[in-house]
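Below you'll find the structure I mean.
Removed: one protein chain of the complex. Kept in place: all other protein chains.
After this line comes chain A, so read on.
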Amino acid sequence: MSNHNAAAAAAFAKLQEEAQKDWDRLREKPLILIGAATCGRAAGALNLLEEVKNELAELKLDANVLEVGCMGHCYAEPIMVIYNEGFPAICYGYVTEGVGARIVRDYLTEGDPGIEFALAALEPNDMFPTFADFPRGIHENKIVLEQCGFIDPQNIDHYIATGGYVALTRALDMTSQEIVTTIKESGLRGRGGAGFPTGIKWQTCLDAPGTTKYVICNADEGDPGAFMDRTILESNPHLMIEGLAIAARAVGATKGYVYIRAEYPLAVERVALAIEQARSKGLLGDNILGSDYSFDIEIFQGSGAFVCGEESALIASMEGEPGIPRHRPPFPAQSGLWGRPTVINNVKSLSYVPHIIKNGAAWFTGIGSEKNPGTAIFALAGKVVNTGLAEVPMSTTLNELINDVGSGIAGGKKFKAVQIGGPSGGCLPESAMDTPIDFDSLTRAGAMMGSGGMVVLDEDDCMVEIARFFLDFTQQESCGKCTFCRLGTKHMLDILERITKGQGKPEDIDTLTQLAAKVKAGSLCSLGKTAPNPVLSTIKYFRDEYEAHINEGRCPSKMCKDLIAYYILPEKCERSCDACVGSCPVEAIGDNEDRIKVIDQEKCVKCDSCMVACPPQYKAVVKLSPPHLVEEKDREYREGKQKWQKQ
């Protein structure tokens, strides 16, 4: 160990000591954590925060209240955790208005922890199960998400007190090659989607000639349905910053950028604050911790272009150009930002780095499978019961993830498919549920890991419509450079739109397949190369749905608006109830001569309101496909009535 780095270790020990004091002080009083990442806020976490603070003030109680990030249990938000002397720490879910104040009051004044509102305890105890006792907890193995929801993202001391920046301090003692070798040995594959080995990327950049090099954190999470990068940045921004600093040390860069989506204002705010705090503690900037190593980070905000998630397009946009990808090689690791060697890594990839440096490569390869070490972070959304973020070892199966971690399909519906990897991915049906989730097996099954977005679909979701949705997305987001991507996707979208309107032709499926092959072959970057995936995978697994649309003008899932009609079943309609009438935004529902509600099909805008409004004990509103079934139903009703009157 060289002398100045010994000094760095001493400087860091002092930071740790201060942070530990700050951390210990928290627990001197009851401690209340409230999850207030964007997802929590949408569920009303800020109101909860205010409610709890008011209640404490009113009762003149002394407690620490912290605004933390997201624990991943988004389905139960708003979420609150209370640490109180004498009881195990308890996590409460679904803390709606009034409940938060009540729990705080009962617990802190009368010692009643309000078990009926608890999701789980955080430490093993004799009274209440912990998260590890549920199927979800058994599969989960939190590495990157470990501190999310338990520390204040706006307080660097919390991160340091829970083991943060130890890896960076250690990296100061390592040579660049030692760091790169450790990452190579760990087998870490880029979590941005393609799974390229991170160590090889770093080695290429380290070996590239030149003294000015850059590192960039790609936080342009544009996949619709993915939100893990947002959660990490909002809940624990220092983890990514530490990872980026280690990456810089490994390749010899002194300047780093965080390229972050403008659609994530809270993440931008938190990362900016975290950089500021790290700088003030001497963990960023000139001579980090008094060592010979200097590195600083700047934020660059994206401007809302999906294609900028692609490395070379991202660089183009940082250089003040439209984000249009260019041909590779040379790879950015050889010639990137302003022509200098540049490493670009995803938020998640960088978030693993501090853990690998701290625990060693062998620890990392011990998790997951041989070619896919480590964990994978998934954003579970759609029709699954427990939506949220889950971190599981690579090679967990789809079945385990959806049925154990996600607790299956909501509302007693039937599972239909799972859409993985955003617009680049595909839809996998029930028969693929035993597929282990890793880069290679998903590609073989016709989907893609992508960044880890996972949208679960049930029987009410139309597969043609979802293919159309993704094509619409990629077609709009195509930068237009490659003709096949620009025009091919447009042509495919037109066909899909016709099909969802019931105007499909029998030859459409073949045309789509042929176009898909050509768009794949004729596009430069992954946006075009993967754009046809949703179409191909839905044709492969759900061809019958395409055929029903084309041949019968029928949408089997009753989703495509042009192919359905809303209808009120006369035998189920409760005549005195006006729920549907009140809910209709266009006054399309009225009484017939029997005081049964009837929908005026001309006026109906198919907004679903009446179906939602109809009380569950009646369930009188149904969707019919094809729409002409309404006339048949009407005829049946009139004929039945005549028969009844004759008798």
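Please note the rule applied: a contact is a pair of C-beta atoms (placed from the backbone, for glycine too) under 8 Å apart; a residue touches a chain by one contact, two chains touch by 3 or more; residues count from 1.
Everything below uses one rule, namely that contacts and distances are computed from a predicted model.
Asker: Which of the following names does UniProt give to the chain that is not shown: "ATP synthase subunit b", "Cell division protein FtsI/penicillin-binding protein 2", "Branched-subunit amino acid transport protein AzlD" or "NADH-quinone oxidoreductase subunit E"?
Answerer: Listed in its UniProt record, the absent chain's protein name reads "NADH-quinone oxidoreductase subunit E".
Asker: Given that one chain is not shown, which residue among A:A361, A:A379 or A:V598 touches it?
Answerer: The one listed residue touching the chain not shown is A:A379.
Asker: Which of these, A:E276, A:D494, A:D594 or A:D608, touches the one chain of the complex that we don't see?
Answerer: A:D608
Asker: For the full complex, which residue in A:G388, A:G488 or A:P570 touches the chain that was left out?
Answerer: A:G388
Asker: Among A:P124, A:G210, A:P265 or A:P615, which residue is in contact with the omitted chain in the full complex?
Answerer: Of the listed residues, the one touching the omitted chain is A:P265.
Asker: Per the definition of touch given earlier, which of A:G323, A:G504 or A:P570 contacts the omitted chain?
Answerer: A:G323
Asker: Residues of chain A in contact with the chain that isn't shown?
Answerer: The list for chain A reads 38-39, 41-43, 74-75, 77, 221-227, 230-231, 262-265, 300-306, 317-323, 338, 379, 381-383, 387-388, 419, 422, 453, 455, 457, 461, 466, 469-470, 473, 477, 479, 561, 583, 585-586, 605-609, 612.
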